[in-house]
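With one protein chain withheld, the remaining protein chains of the complex are depicted in position.
Moving on, here comes chain A:
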Amino acid sequence: MRHRLLLRATPSLRVDARALLPAALSALGREEVLRVLLPCGREGVPVGEWFEVLSQVLDDSLPCLTVEGDLGRFDFLGAALSDGSLEVEGNVGDCAGLGMSGGELRVQGSARDLAGCAMSGGRLQVQGSVGDFAAGALAGEMEGMRGGTLVVRGRAGARLGDRMRRGTVVVHGEAGEFLGSRMVAGTIAIAGRCGAHAGWGMRRGTVVFAGDAPAPPASFVPVRAEAEVFWQLLARDLAGFGGVFEDLPRRNIARWAGDLAVDGKGEWILPR
């Protein structure tokens, strides 16, 4: 069963929408979906309170769910997503795709803070912008994103990829301060400018500045040796994200290693 949820009314409080998962809802009939409770304040409010539900009996190979409307007050959309496809035609609130391990979450609008936070697999694509701490770690946790792919067509806020451990983050627009701060590993590729303190406390991992790169900080050193093989492997993968990344395999690079204040095994790649 494939469902399409159309937002009819905007809730006055924030709503925890983590129950809207394609695999779970595709097993339910329309009436059952209308009764699914979404935590809102101290209460659980049924889906039917805010959404109109259109249902079709389709034999999808993967469970699919579409949610339509401005869901800026709905948090945790796609949280813990493990398979199937969830499409949101509009904005979403905080923690979109939090801890997702598989499947695909596509947001046609923008997402607020903590998008893709602690995700370990799957693909999260945001057509608009994301807030702070995207692909980062939850408060108190040691590791941020641990796998999967986060693609942001617009702008990313501050602390993108903070404590990121593995996976790929691609931003077609700009990013805020502290890009890749305390990064443990993984790859961040950014097409636009970024704010101050990029790579602060970066232990390992790769940041590719496909557009305007900031001046490397004093705790980074230039790497004189070539990394032709690695660059071609990475650039060919990033080229698939289109935009300015498409041209990366044909560009030469400069590399900087750091942050020497921690482990010094991270790197900045500056295509020329």
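Observations, loosely collected:
Convention: a residue touches a chain if its C-beta (ideal position, glycine included) is under 8 Å from a C-beta of that chain, and two chains touch if they have at least 3 such contacts; residues count from 1.
Throughout what follows, contacts and distances are computed from a predicted model.
Matching "Formylmethanofuran--tetrahydromethanopterin formyltransferase", "Oligopeptide transport system substrate-binding protein", "2-oxoglutarate oxidoreductase subunit KorB" or "Carbohydrate ABC transporter permease" against the UniProt entry of the left-out chain gives the name "Formylmethanofuran--tetrahydromethanopterin formyltransferase". When the full complex is taken into account, the listed residue touching the unshown chain is A:249, out of A:90, A:192 or A:249.
Of the options A:32, A:212 or A:226, the residue whose C-beta touches the omitted chain is A:226. In the complete complex, the residue from A:64, A:86, A:150 or A:185 that touches the missing chain is A:185. Along chain A, the points of touch with the absent chain fall at residues 147, 166-167, 185-187, 204, 206, 225-230, 232-234, 236-237, 249, 265.
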